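Omission of a single protein chain aside, the complex is shown with its protein chains in their original locations.
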Amino acid sequence: MNQYTAEEMMTIAASRKLKNGVVCFVGIGLPSAAANLARLTHAPDVVLIYESGTIGTKPNVLPLSIGDGELSESAQMVVSVPEMFRYWLQGGWVDVGFLGAAQIDKFANINTTVIGDYHQPKTRLPGAGGAPEISTNAKESLIILKQSKRAFVEKVSFITSPGHLSGGDAREKAGLSTKGPTAVITDLGVLAPDPVSKELVLVSLHEGSTVEQAQEATGWHLKTNDPVPFTPPPTPLELSVLRDLNERTALAHSGTH
Amino acid sequence: MNQYTAEEMMTIAASRKLKNGVVCFVGIGLPSAAANLARLTHAPDVVLIYESGTIGTKPNVLPLSIGDGELSESAQMVVSVPEMFRYWLQGGWVDVGFLGAAQIDKFANINTTVIGDYHQPKTRLPGAGGAPEISTNAKESLIILKQSKRAFVEKVSFITSPGHLSGGDAREKAGLSTKGPTAVITDLGVLAPDPVSKELVLVSLHEGSTVEQAQEATGWHLKTNDPVPFTPPPTPLELSVLRDLNERTALAHSGTH
Amino acid sequence: MSKICSLKEAIARIVKNGDSVAMEGFTHLIPYAAGHEVIRQQKRNLTLIRMTPDLIYDQLIGAGCVKKMIFSWGGNPGVGSLHRFRDAVENGWPQPLEIQEHSHADMASTYDAGAANLPFAVLRGHIGSDLPLYNPQIKWITCPFTDEKLAVMPALNPDVTIIHAQQADQQGNVFLWGIVGVQKQAVLAAEKVIITVEEIVVKLNPPPNGIVLPHWVIDAVCKVPGGAFPSYTQGYYERNNRFYQQWDPIARDRERFNQWIHDYVMAVENFADYKAQLEKDLIPGDTK
Partner (left out) sequence: MSKICSLKEAIARIVKNGDSVAMEGFTHLIPYAAGHEVIRQQKRNLTLIRMTPDLIYDQLIGAGCVKKMIFSWGGNPGVGSLHRFRDAVENGWPQPLEIQEHSHADMASTYDAGAANLPFAVLRGHIGSDLPLYNPQIKWITCPFTDEKLAVMPALNPDVTIIHAQQADQQGNVFLWGIVGVQKQAVLAAEKVIITVEEIVVKLNPPPNGIVLPHWVIDAVCKVPGGAFPSYTQGYYERNNRFYQQWDPIARDRERFNQWIHDYVMAVENFADYKAQLEKDLIPGDTK
């Protein structure tokens, strides 16, 4: 049970969501780790796209930035950033957007812009980046972030990237024809939108976590499947591939480059 | 006096209009011959652009088509056609558009679309190609074509590429801030728009041609500078460079390629 | 399923009667082999799209495959008119040809908009030209920021785009270079895509920022060496300018044209046979 960390479980659970052969637009950090783990395990033909313009990248170590040389050199092709966003993302070629977040709410709306008032912010976050149009132009999106009351709030103070907006058919009514977030993978379990209300529901728990813990780390009354199944634990292969990847990555980034 | 042909004189007179160092968007055929002659004589730093996407081309032989391999292989860079028209032409980088024409009128409007009724044409011509936006987005344009009553008409039946429209400030009023046609070079002489009325006026005659001949080959009452100076005849260098170029070209195109 | 199949199969499976089909190429890499296969399979009522329709569109029009043509410059480059195109427009032979006419800048922008999944393209152009009077698709818009008047046209999204390229790998990824025209845009804008290639290699080796079309945007990849003949493929063979010149008298005459289509397209099995036949018959004594 203690043979793996919660972050490892989170990454592995997220990686499993990525089907072989899909085209995935990948955010830096946790999404990138999960997507590459998928590529190195069950999804060798997944096509990874980073917004820096690299398409079909197969990095040997995880990139520290969205535009590492490793991404460019291992890519099938490198295009300009306007081409990336106009032809490839907006063009409709992306099956899955894989995103991180600073804050997420009940309907999987993401905030990466600002905590508090926009003009007098408590915390100024990095901003939108590619996420708003990934979340609206990719056929569906997956979100990965650690669960905490600070991150999982009833209503985000700023919707940077729309999830299901105010729930129900709000997303469709706003004019968005893509599915939006289909799963949120955390260090405690997996959440997914209720098919009708679109409210995030706890659909699986990682072994060692409890519903109470999950509720404690959520800023709204968290509904759960009853009973909540356990996420299958990491396989030895998943664990060893992830650890090798992390080790290679740490080693590569410990130098000046 | 008979040491050169009227077509040679026309090409040479046209080539002289191209200043060294300018960026010139070149049409195929006579404009291409004149522009390359300029490059090989007094304007070694002229930048030649062909709409096929080739920028800074230095073809050794004249291209038969707008997209000959010779243009691509001798180019400083080759871009896509949308980039060519959007970033380079519309972007405002072209100093001079060098155009041919099937028909031209008194105000240097060009027709390359249709003779007669559009839907029941007497003669269907190739169409617009790049010319309309060359004639409006290049800072100025030069036109080269042989003078004849069939080609020089009072009013074209179809304006494919606007010159000075109905004359005077019509072009500016239509919303065009570029100069438009500044000279029309023919096998008989050179015409240029009157500064005010914008009507084409005969401003020089090639040696051996007469005002009467020019009038005979023009479908409206042709005004002339008084007196009309003669175009300086070809220099031995201009003639020999042009003939070498034409000879290399004929040789190259006589094979299967 | 592998994307690699025969051209015959690809055209049969993907091109439907009535489709809008863009066989793009800007002098370089014209998909002649694919055009011949369309004629051979007697596809009908096609709307052909291309900025620079040339001989292969002349052949398709004369062979009765085409209902409408969307284009911006139709000619035999360096030679003259497209006589089959003119005969269709001027005399309705072999059937009337509807035309929808653009300028290059316009059409390049509408392909760009199609690839970018935008419903329309914006152009600083068409001002002063009569073209908008005859193409009702061209409208005008006022910039919400500067009040400038700009032209807008609907995005171009062909049912099928067909192009020719230098290389593909076994997975069906395609690499092309040289004068690449609007091919990437036409491919990304289309519902279905067929690409003929000179060769299938073990590994593509594009330079940094080289132009690659990944297999997941393509429906069929077909190996057709020489498939752009008599146009050219940079790195493989040059343009057969002589054929372009020789086409002129053939196309001028309906009878000669019909005979030519019969002999060189309908009566041959595939493009390789056509090329062999043509090289034998048409250019005697020329060994190049």
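Read from first to last, the chains carry the letters A, B and C; within each, the first residue is number 1.
Here is the rule we go by: contacts are C-beta pairs under 8 Å (C-beta built on N, C-alpha and C of every residue); 3 or more make two chains touch, one makes a residue touch a chain.
This one's a predicted model, so the numbers in the text were calculated from it and none came from an experiment.
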* Counting contacts across the entire complex, name the shown chains the missing chain touches. => A, B, C
* To do: Based on the whole complex, identify which of A:8, A:51, A:95 or A:199 touches the chain you can't see.
  => A:51
* Using the definition of touch stated at the top, determine which of C:107, C:127, C:163 or C:211 touches the missing chain. => C:211
* To do: Using the touch definition up top, pick the residue from A:18, A:33, A:48 or A:84 that touches the left-out chain.
  => A:84
* **Footprint left on chain B by the chain that the document does not show** => 23, 47, 55-56, 72, 76-79, 86-87, 90-93, 137
* **Touching residues (missing chain, whole complex) on chain A** => 28-29, 51-54, 63-69, 71-73, 78, 80-82, 84-86, 89-90, 113, 118, 121-124, 126-133, 136-137, 158-162, 165, 171, 174-176, 253-257
* Could you please point out the chain C residues that touch the chain left off the display? => 117-120, 122, 124, 139, 141, 143-146, 148, 150, 152, 154, 177-178, 180, 207-211, 234
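Here is the rule we go by: only the chains that are shown with their structure count from here on.
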* Asked: Where the centre of all protein Cα atoms falls, which chain's Cα centre is nearest to that point?
  -> C
* Asked: Most remote chain relative to chain A, going by C-alpha centroids?
  -> B
* **Between chain A and chain C, centroid-to-centroid distance (C-alpha), Å** => 41
* Rounded to the nearest whole Å, what is the centre-to-centre distance of chain A and chain B, using the mean of the C-alpha atoms as each centre? -> 57
* Structure fact -> For chain B, residue numbers touching 2 or more other chains are none
* Sites on chain C at which at least two other chains make contact -> 184-185
